[in-house]
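Input: one structure, supplied below.
One chain of protein is taken out of this complex; the other chains stay put.
In this document, chain identifiers A, B and C correspond to the written order of the chains, with residue numbering beginning at 1 in each.
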Amino acid sequence: MTATDPTTSTTPVATPAPEAIAGDGGIRSYHGQPVLKEPVWSWEIPCYFYTGGLTGASSGLAFLAELRGNDLLARRAWAAAMMGGVASPLLLISDLGKPERFLNMLRMFKVTSPMSVGSWILVVAGGSTPLAAIDAWTGWIPGGKYARRTAAMFGLPLATYTAALVSNTAIPVWHKAHRMLPFVFGSGAAMSAGAATVALTPPGAAAPARRLALAGAVAGAVTSELMEHRLGEQGEPYKQGAAATFRRVGRVAGAAGALLLVSRGRSSRAAAVASGMLLSAAALSTRWSVFKAGFQSASDPKYVIGPQREAISRGERRGAARREPRI
Amino acid sequence: MGSNMAEQHPVGFQWVMEAHERGAKYIHVDPRFTRTSAMADRHVPIRAGTDIAFLGGVINYIFEHDAWFREYVQHYTNGPVIVREDYVDAEDAAGMFSGWDPEHGAYQIESWGYDETSHEAAGGKKEQQGDVSGEQAQGAHGMKLERGNPPNIDNSMQHPRCVLQILKRHFARYTPQVVSEICGCSERDFLAVARALCENSGRERTSAIVYSVGWTQHTVGVQNIRAASIVQMLLGNMGRPGGGILALRGHANIQGSTDIPTLYNILPGYIPMPHPTSGPDLDKFIELNGPDTGAWGNLKNYMVSLLKAWWGDAATDENNYGYDYLPRIDGDHSHYPMMVKMLDGGVQGMFCVGQNPTVGSANSKLMRLALAKLDWLVVRDFQPTESALFWKDSPEHESGETRAEDIQTEVFFLPCAAHTEKDGNFTNTQRLLQWHWKALDPPGDARSELHWIYHLGKAVRDKLADSEDPRDRPILDLTWDYPVEGPHQEPNAEAVLQEINGRGPDGKMLSTYEELKDDGSTACGSWIHCGIYKDGVNQSARKKPGQDQNWIAHEWGWAWPKDVRILYNRASADPDGKPWSERKRYVWWDGADDKWTSLGDSPDFPAQKEPSFEPEEDAKAMEAISGDKPFILHPDGRAWLFAPSGLVDGPLPTHYEPQETPFQNALYPQQQNPTRQEFPRPENPYHPVGSPVFPYVLSTWRLTEHHTSGAMSRTVPYLAELQPEFFCEVSPALAAERGLEHGGWATIVTARSAVEARVLVTDRIKPLQIEGRPTYRVGMPYHWGGVGIVTGDSANDLLPLVLDNNVHISEYKVATCDIRPGRRPRGPARLKLVEEYRQRAGVRVS
Amino acid sequence: MTLDTVSWPASYGDEAKPRKGFFTDTSICIGCKACEVACKEWNQIPMSIKGFSGKSYDNTLALGANTWRHVAFVEQRVPAGVDDGASLVEAAARADVIDAGVHTYQEGDGLRWLMASDVCKHCTDAACLEVCPTGALFRTEFGTVVVQEDICNGCGYCIPACPFGVLEQRKDDGRVWKCTLCYDRLKEDQQPACAQACPTDSIQFGELDELRHRAEGRLKRLQDAGQAEARLYLADDDDGIHGAGAFFLLLDEPEVYGLPPDPVDTRHELGSIWSAAGAAALALGAGLIAAVFGGRR
Partner (left out) sequence: MSRRSATLKPRTATADRVVQSVCPYCAVGCGQKVYVKDEKVVQIEGDPDSPISRGRLCPKGAASEALVNQPGRMKEVLYRRPGSANWERISLEQATDMIAERMIRTRAQTWEEQGEDGKALKRTLGIHFLGGATLDSEENYLIKKFFCAAGALSIENQARI
């Protein structure tokens, strides 16, 4: 607290408590209080972003590998998909607290709610994936091929809808990135599936998985960079706090994993496993980075008020306040 | 002024807001910028304790600008009355009035009387002495006058000894410049207020002044209000709609608690408690206490009816209607002196009934130490308060001064009923009694006070039933037979109200106090409430919806006396009985019907007394009041610009500094009110004037979100969370000077104690420039104590006991203090800190 | 499973009532917090003590699960007159206002103390309701937005969706709580508890059309009286939420009161959000095909 003498101060608007004005850029706020509420989602949700992507892309990889005739790769990819497919609903239930709360999600189908749509996608994809995987391994499931097709088809939106989910909020760093974020998540899904399958599959049969992992890693890096670039100042939360840490971990692990995969992934099973794990860690970290950036963006009023105020002063938007009486 | 209406009376404040919306000007003169100031057209900050200087300035302005309402002043006030020759004004005697008796530290007030009135008559009634409450000590209800007329009157108001000229001289030095120097406000602000008041008063317009304990809690409390009443009388704002001086009381029935008092010095209806002087002689009591003229001229009717209500058949003409059953007062037996007496071991038992003195009374540490000297204590409340638990948890336990095992006080805690669990009346701030109905029975052992006192009384009577001791007769002869009902044997509150209303010889309910007799044929528990059960109907329970009535809403509740909503409303008409203006029409003489009529209020005047009425020779009581004298409680029917009796500290308000202040009195050599009551002793030391060790002015106050000592708010979840912690408010400049951190902790120290509070640095508490230097203030709400959902130190621990001797109310609003960053020391170190301050400041401790 | 969301008035047919709302006129708010308490008392909200905030007289700080009405306090220095260095024009304007005796609320002494009671806005386009996957949030026959406590599963999606930060989860039961505009009281033609309590009528309850009309009149009066800072907030159909059921008259920019200057319902971009997600899914599919078929097996 720096006290000022009221008799000498000429500031037109000053307040006794410095937090009454957010420090940066002269943006006014209410005692520095956040305008938005941070989400209440806990650790399960970013993990689910990862497992959902893993399941979705792995199903597709497995399905396509089958088509290509690479059954070994397909079976391993189905395993990866199944791991994610089983974990995903468990994570969501854990976040909600009780199983019946997940069932409650299925009261309705609402296009305006990516979570509602996503719940149905998850039900279908998550339901079909284990069947598909079991069928791929055993052939015991009647109509198994439909399960496999379904899993592969619904796997794709399962991998990206979570981006729509977070984009469809008031949180600036998410919402402003709504065009790019699904690609970041899609890339991440590709990297996750590729990495997991690389780790599970003997290198000789894993070429498509390696390509997928590397492509995902490169696309992820590019789309993330593009997203942050487009966010401009709004992207600051990515450079702060936990979001920045996860971002750095993601980049380092991603680069290291990719490098290792390119250099030794074909020859060494151990290196393949290691790079698969590094890339998985990178994919998970990236999701965490996005997740945390959202929290940080919500908790600082300047990210909420700043862009809105700027758009008003640029004349792009009229804002929600009006001084002229309409009578 | 001296009120924070928006915060303390938010719902009443809707009317201010509404008036403001319609164009009324609204000004807040107060040391603090509060939520009330935030709404005002203008906020004028003044130094706490300088209200008389400010109002004196307004009075001077009124004279300077010839803005006073001549016709009103001439006919309705004592402005034309000539005062005795031996009267000496404070202006001419260094701030002291004539009659000072240094031996007793009190004024002999004879010289303040009207010219050509005798000693006794002029001084009013002198049954009691200066050591008793001022109101009674100096004859509150006035002096003996022939036909209600002061002997010497100069209607031109030019006589140098007429009240108006005395007033002019008394306030001549209260110029805008002096006001600005003493109060710390700008001359511009002051002049804006004075101008606004004058411009908005007169025939067409009226102004109201609202005050609260910001005025009463000073060593000059009564004179603060007197100063305002002088302004309002000069401007003709009394007894008229939109005018008046409105006391905003802080508690549901605090007005009712003085009307039907639990106060030591008065009986119901402001009848004085007897003093030994009159002995067993009722007539002597009447002679000494009631003037012959005006409404008080019938004191005997009121008194005999009261005695009949209390002692029924045992009250007979032979035994003076039981007058001798009443205990006598011969000193100040009010709360604070009693607590000091208790501290010295002079009191055995105490009842705290819905009251929490260890947080709410000044110098609450002294209160706790005193309670520990009791043999027994009874506390009634919702849950055990700090006062009920003083033996268990107290700051003195923490500092090692007391221990539970050393405290020999027996303590009873009795759970009380809530307002929803009993029938009864609250009297609101405008004297309106509103009946509240019981909604359900209280839980468990919780009982109403009516139940408690009735059954306690019964138990005492049963135990004494066989007593032959004459001192037990008053208890045994008492009429104590109320119908009871329900599972708890709850006494019927309406039966009590009927007794208060009073019955005639036929047992029927009386309609007005004018029907009371002095021959024992009427019984009435409180003469001012006579009529509240008129026609056998509980008038206070009338609830005709406001929307179905005009703005006076006369059929909602009942106001004493005689259901009058605006007191002295005869003054809303001119001497001839015509409204002063069409716009301000309220009560007027209806020549066609030969009676006073009104927009819907009861005229506060005999209904058929013509405006031209002149009293006959030897007329007494109301018969001695002329038709153009509205102020019927005074023996001359006039409002008193100059108070010839009734006050112990002077007939006119005079600027004195508070007990503790950084400044010397800029107007008089006499620094403080000479009659203030001090209690110098180790538990209650005072700071020297201008002490550099205690350089800051300390004030205590309340918040919207809490209620007094917090017993009704710190225990209520939704209120507790709104203001959860004890805090102090300081200006940024003081924070810088003392290194206080916003949001951090500060320790506030006086010679009484040290407390800790969170720091709220705010521009709202601006330093004022006095004598060329800024005065810094520390303000604190006083709601916290050790019990409840939210707890904290008590601000009242810091304050000294020093009283206005008129009414024995302590000076809560101003003291001096020091403030330092950080939390207070724990344990004995707290005492050491206070001791160190005492020594540095050279505080006299005995 | 249902596919349609309840809308007003369409879903209600003849049962639809006129849209109800609040007009909160902060120019006459005295900061007493009666609304906060009346709301908590009526809705039996659990106590939540946040401690001393130091933020003027505000110790509840924001709307949330346990505070459905929240009174903001803002202390500001303002140039009050020539003495205080303001421009002569401004001082003259203010002096006129003072002498006219109208509408200088919350000013004086070079200070002003803004007080304002905030509440759920009951948006026309309510993001919270739209994102709610369970239908717990729904639009009532009065056009208000209510969380149904027997449906809410605590998914928490509405919380970041709300552009005003109104919704919050109650930690102990996991569900989300906010102002219901006293849905139960409305059903019996009673005012919401806050509006009923408000001592100065700063909180006005009624039919939205009527309230908007009243608000325009009030704005004009204040503007005419020299209160250039007075403005209506969320009173128009063409703002980012197509107007609110609870709108405000403010004496400063919305952000000073903790309100976003340009709140937007994210649904307005739902199309591009879904398009982007779909495109990304397709791109992922293409990537998969390329990875599997684009090299050796």
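Here, contacts are C-beta pairs under 8 Å (C-beta built on N, C-alpha and C of every residue); 3 or more make two chains touch, one makes a residue touch a chain.
Predicted model, so just to flag it, every value in this text is computed and none were measured.
Chemist: Which shown chains does the hidden chain touch?
Modeler: Spelled out, the missing chain touches these shown chains: B, C.
Chemist: For the chain that's not shown, point to the residue among B:151, B:280, B:692 or B:842 touching it.
Modeler: B:280
Chemist: Out of B:201, B:434 or B:569, which is the one that touches the chain we can't see?
Modeler: B:434
Chemist: Per the definition of touch given earlier, which of B:191, B:208 or B:478 contacts the omitted chain?
Modeler: Hidden-chain contact among the options goes to B:478.
Chemist: Looking at B:87, B:215 or B:310, which residue reaches the missing chain?
Modeler: B:310
Chemist: Touch as defined at the start, partner being the missing chain; which of B:316, B:549 or B:608 qualifies?
Modeler: Reading the full complex, the residue touching the unseen chain is B:549.
Chemist: Which parts of chain C are in contact with the chain that was left out?
Modeler: Against the left-out chain, chain C lists 6, 32-34, 36-38, 41-42, 136, 138, 140, 146, 148-151, 182-185, 187-188, 190, 193, 196-199.
Following the convention adopted for this analysis, only the chains that are shown with their structure count from here on.
Chemist: Averaging over Cα atoms per chain, report the distance between chain A and chain C in Å.
Modeler: Computed from C-alpha means, the inter-chain centre distance equals 29 Å.
Chemist: Let me have the rounded angstrom distance from the C-alpha centre of chain A over to the C-alpha centre of chain B, please.
Modeler: Here chain A and chain B have centroids separated by 69 Å.
Chemist: Can you compute the centre-to-centre distance for chain B and chain C, using the mean CA position of each chain? Integer Å is fine.
Modeler: 45
Chemist: Got the chain A residues that touch at least 2 other chains?
Modeler: If we look for residues of chain A contacting two or more partner chains, we find 6, 16-17.
Chemist: Scan chain B for residues touching two or more other chains and write them down.
Modeler: Counting only residues that touch two or more other chains, chain B contributes 742-743, 762-763, 766.
Chemist: In their complex, what parts of chain C are in touch with chain A?
Modeler: For this pair, the touching residues of chain C are 1-3, 5, 53-56, 58, 61-62, 64, 72, 74-79, 85, 110, 127, 130-135, 151, 153-157, 159-169, 174, 216-217, 219-220, 223, 228-236, 238-241, 250, 253-264, 266-267, 269-270, 272-274, 276-285, 287-297.
Chemist: Touching chain C in the complex: which residues of chain A?
Modeler: Where chain A meets chain C, its residues are 6, 9-17, 19-20, 27-31, 33-41, 56-57, 60-61, 64-65, 67-70, 96-97, 100-102, 104-116, 119, 156-157, 159-161, 163-171, 174-175, 178-183, 185-186, 189-190, 194, 207-209, 211-212, 215-216, 219, 294, 298, 301, 304-305, 308-309, 311-312, 317-327.
Chemist: Using the touch definition from the top, list the residues of chain B that touch chain C in their complex.
Modeler: Answer in residue numbers: 6-7, 10-11, 13-14, 17, 20-21, 23-26, 28, 33, 35, 37-43, 45, 186, 188, 703-705, 717-725, 727, 742-743, 758-760, 762-764, 766, 789-790.
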